[in-house]
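Got a structure for you, written out below as structure tokens; questions coming shortly.
Note that one protein chain of the assembly has been removed; the remaining protein chains are unaltered in position.
Chain IDs A, B and C follow the sequence of writing; residue 1 opens each chain.
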């Protein structure tokens, strides 16, 4: 398929992809595939006002009815899965299976949110006073700004949108400037769902396209109480305090520097498979990509040898091609950063396998994935580089391995490969991994939507997706109702006049 | 009892109350009752390091065992209730019943936290992959800095400390500079519990006394991941973004501007009792004090007349005296602010009843509570003044009343008095009160510890006390465990090499 | 549409509806519309064994994958809604809107169960021992026998099947002998879902048709751990102890004798609408039908007059016809029982309005609904009659009204109409209604699937549908995992040798 055919199959019209000021390039070959219209920053107040108006209507629509919108969205996504997946491949450079997997994640969260729409459970609580009833209810919060990154150009939006909409919150989406096309295509799918739904308020889901001025309008507006921002720690470190300063609620999903501990008892073949997928999948551009390998000294050399061999066998190239496992980096700047980091690591004593630019498709930024054996956990290792670099460290005791795992500023995902239950449990205990995600015998990436997704420290502390992450999109209210004819005070206080 | 006797009965030694740089005055008569030693800001790094060391030990102590410490604290508080309550009266100026009520609140949260210590429930979650298990566990987070205000000089600390300690987090407490004595006395009670407990790590609970430099050391330290701050919106507006900027977690309980709607069907006698208690109790210095009365036009005049009569009958004076219902403001600056606000309200058209300085006890800042009938919700009304001023507004429709209730920057507590279930339910619905607390037929203050306490907007969004507020003191971890011999990927992604 | 056309549209083949031993009549006109094949009781052991085999496979299928089957079932039900609804009308005599509503309920529970399939939340629990982890998980239980009644011929099965299948339990369905056709049609819809699903184990969902011998085979089999039986208290009183005696788990939804209290402040127009729908809807043959009206003496006569007038206006007749609100009773025996009960009530002093046989469609058992003003709550009133009889009682105080409401052997559903919040809350309090369902300002019938459905006393105590009713389909397991190298005992017990 040509790029144009892919765009057309995904429902993008000529008017949508031409005449705009934002040039969109495909990482596959660096070709400009569209010029998209940007939102005028001056329009942001009206957009936010429309969202507020939609909120006032949407918050009183019964949640199961709101869920029906998401059910329809799920149906439309199922119908458009192949085309949207292909567009993800075109615009983000993911291999086909991963592009489809991303759409599947959208579908999964819709299913989850539909069920949630008949729950949104608060609590009834025993009151200490006679003829009093206590309860805690969860109410819609207001417009939710979603700032998403290029590497999950549509799934992250859907995680937020499915929950926010079921929770009664309108959505304003600012996608990465690198991936507006998948956003436009997703909005069209959403619009089909809205049309079938029938009576949703205008402005319930809006898309804004553009640069920092657009994002800042969301971040600084008191009328957008929730800002869910996914991206770099640098970005989040600016957004978080700004949102806090105007009494908003940030939901931050920022950088990870995810490690795997491989213990002596590990199933090494399984570990190799998990390492390769999580370190080089999406060309190392997942927030949960494996970036550090902490291997027991007794098996480290064997493991590196196996990995080096596996790495050498991985097909690099056009992500649309069957068989390709490593597609392009998002752009050449990304490739340059990768090569620079590798150079720094080498200067710090790192022994590098792979990690070179590859001429796969003209115009694309292709690289071979890097394995870098490090003498210690240096500052370079402590930094997140959004590319397929895997640093390898050795360890002697589990305590040492856990300390290495935790000794980075990020806290997203982590894992251990071991068949020893004492090691596995210790890793998951209060004295184990300090990350928001900690797995056993699976890699750090590829979370299911049923669990809460996010992490601690510089990862930002936000949670999205499953469990009770939905509470992040609502306000909690504690109610006490006195249905008696007297007025007893709590804590036995007396105040009679 | 003399002041000295009260101090002595509460266990304060001469060494503790003399020779220090911080002069402590009793609001009762303005007398300096102690000179307390302040923490040297230069010692803060060592104090925080000690807390971190305590954390590493405490986090692996089983939670039910941690609960035992809090059970012992509850026992010690029960034993010291009268003396600590009297000290609260001395140092914060509360009437006797309220001083005791505050200690009872400490006792209640201990009972709650002991039960919690055998729960700290996470979830097991269905995994989409065969031979996989998912769960979500809650782990201790690290040292918790507690910054508390003068008006609840001990209860707020206990809310935080009981939960934090059960959750595995050490506590560093910075009380208001106005109330270090109750803090010292509470620490001595805590130390008795620690001594009976036996093997808690050193530095598990620490007290730091002093001004902004002390607070900032906590707020800015990466090693104090949780900052629970109670006080003014101004303070919280500084603390929140600072904590966010260094990736900490703020729990903010800031200002309220709490309203009551009185509907035509309300039980007026009950309403009057509730209004008087919640507007003038603690001399209007509760964060949940009633500050705005939104009365239906049909009953407003009658209600104001009843209130004016009740207000005129309230005994003002020495809070230690039986019968006194209104004690002093915390200091003369507070009284001056009150009088200035009343003057502003009068200039905006307010009709003022009461609201004058009263000579009750020499040296104390006593006032008569003010009822201020306002022509509209002006900026003065929208501001929180920490004193017994109650602004009265009229309304015609419930929608109008709710709009008035919500049209302030704060979002802590609110209530409606009505016997009409449609009105009551509407007030509690998604389109009703926007506060964290919304009550029916009880005033805005006097929350039970079983519910989550806190509010939205400029109140800061934090939650303390009951429900799942404990999650604010822990980190959440999502775990997936693969116990099979294959490695299926989520979302059906394929990655075979 | 002719009966034959309705059967054909619902996908029933000639082979399925002819040649069998079980004659099926339509309540509409008493016509025999099919002769259905019955299950041979001798085949039951093999059927149960097949279910057990399916269980061993299905229990290890990941729950979200099991949910996918239910999602497909929901899709198929949506596609077949009109036809299955029409068949419900044909076989159970419901009016068109109710027939469709019943299918909608099936669809709703599917949506709910799909969401549940990614939850099935157990707990992680704080352990009192170091290096120990506790959790509680929910596991599939085994085959679930579903015994359903004629009046909800398909929805009750779907409530059970959707939950049971997501929970990992195969289903064996024994529908009422009066409604095998809707069961067969539902199974065909299920089979379409199974076919799309692909790899479900054979025998996962089975249908058995026939009389008591079939039911007893399920009730008495140790290999069917769960028996969910909906129907009469008489039936449940036999099933419950039998299942208990062989260590199975009964889920019983039996008779109701549902009341409405109408207070002086009630919105009478709304009450009249609610009463009429809940008393005469489905011709009074819902388990939640309103059977008793407890009206305040001050408004009772007015209310009865309004009801009598409304009753007189209700179109009785062919349920397929637009406009019809009261269709036929299920058969003439049912009509005879109704008339006999009315005669008894009259003999006890009842003043009867309506309650007569009506010649609407030849061959059908049509009646006009009865309002019966009773001097007291007699034994006749205490009995459930499955027909549109509404007994009317007066009351003076709310306590008296609640006592009347509770003074029947059944405990399913109840409600109050009042605008007074004190009355509403009292009715819902621990001292209020003793039923499993208690509503305010809506009738006793028409539950949403999000709540748990069922009741106390002779209603049997079972719960189906929403909330955590799913736990009834699973076994709970408490796990303690010791990952340390020592063996501390709980409760501090010492046992050293």
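As a convention for this text, a contact is a pair of C-beta atoms (placed from the backbone, for glycine too) under 8 Å apart; a residue touches a chain by one contact, two chains touch by 3 or more.
Being a predicted model, the structure only gives us computed values, none of them experimental.
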| item | value |
| --- | --- |
| Candidates A:135, A:245, A:343 or A:357 - the one touching the absent chain | A:135 |
| Option from C:18, C:40, C:60 or C:298 whose C-beta touches the chain left out | C:60 |
| Which residue of A:40, A:60 or A:297 touches the chain not shown here | A:60 |
| Omitted-chain contact residue, chosen from C:8, C:52, C:332 or C:467 | C:467 |
| Where the missing chain touches subunit C, by residue | 56, 59-60, 97-98, 100-102, 104-105, 108, 123, 125-129, 132, 134, 136-137, 139-140, 168, 237, 240-242, 244-245, 247, 249-250, 267, 270, 273-274, 276-277, 281, 310, 313-314, 325, 424, 428-431, 433-442, 446-448, 450-453, 456-458, 460-461, 463, 466-467, 475-483, 485-487, 489-495, 497 |
| For subunit B, residues in touch with the removed chain | 64, 67, 71, 108, 111-119, 131, 133, 421-422, 424-426, 428-429, 448-450, 466, 481, 483-485 |
| Those residues of subunit A which, in the complete complex, touch the missing chain | 60-65, 117-132, 135-138, 418-422, 424, 440-441 |
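Quick note on the criterion: only the chains that are shown with their structure count from here on.
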| item | value |
| --- | --- |
| Rounded Å distance, subunit B centre to subunit C centre (Cα mean) | 48 |
| Shared-contact residues (touching 2 or more other chains) in subunit B | 60, 123, 125-129, 132, 136-137, 424, 440-441 |
